[in-house]
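Removed from the display is one protein chain of the complex; every other protein chain stays in position.
On to chain A.
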Amino acid sequence: MRYWLEQEDDRGDLLQLQVKQLTAASAPQAFEEVRQRMHAARPLVMDMRQLDFIDSSAIGELVLLGRQFRTRAAAFVISGLSPPLMGLVEMMRLNQVMDFSPDVDGAFAKMATDTSGADSHHGR
């Protein structure tokens, strides 16, 4: 199963999630796909607007992926999470250690304003 669609975007790499749910059953494979597409030090926006459910196992995979981007000093922004999912992200304080944006344009704008070229939570 293919989880992501690679979108052309001259502002950076963009992956669009193609499934509605990420759970303990699917998240490891979905994020492994992302790792295989990661280009060294290239910024990435993951558009998750189609997602309507994520469990704590998938959040753990997301944290692991974010750590790998920080190690590479590459910007990484997640865009398009629905209000309920952002509620979970905020309750877990993930928004304190990772970057989120309501939409893809906002995600690329966030990267553009990050003068370090790395994720703004890199120092944590």
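Here is the rule we use: a contact is a pair of C-beta atoms (placed from the backbone, for glycine too) under 8 Å apart; a residue touches a chain by one contact, two chains touch by 3 or more; residues count from 1.
By definition in this document, contacts and distances are computed from a predicted model.
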According to its UniProt record, the missing chain among "Aspartyl/glutamyl-tRNA(Asn/Gln) amidotransferase subunit B", "General L-amino acid transport system permease protein", "Lipoprotein" or "ATP-binding protein" is "ATP-binding protein"
So one chain is hidden, and I want to know which residue out of A:A24, A:A41, A:A73 or A:A112 touches that hidden chain in the complete assembly. A:A24
If the hidden chain were put back, which of A:L15, A:L81 or A:L94 would touch it? A:L94
What residues on chain A make contact with the chain left out of this view? 21, 23-26, 53, 55-57, 59-61, 63-64, 67, 83-84, 87-88, 91-94, 96-97, 124
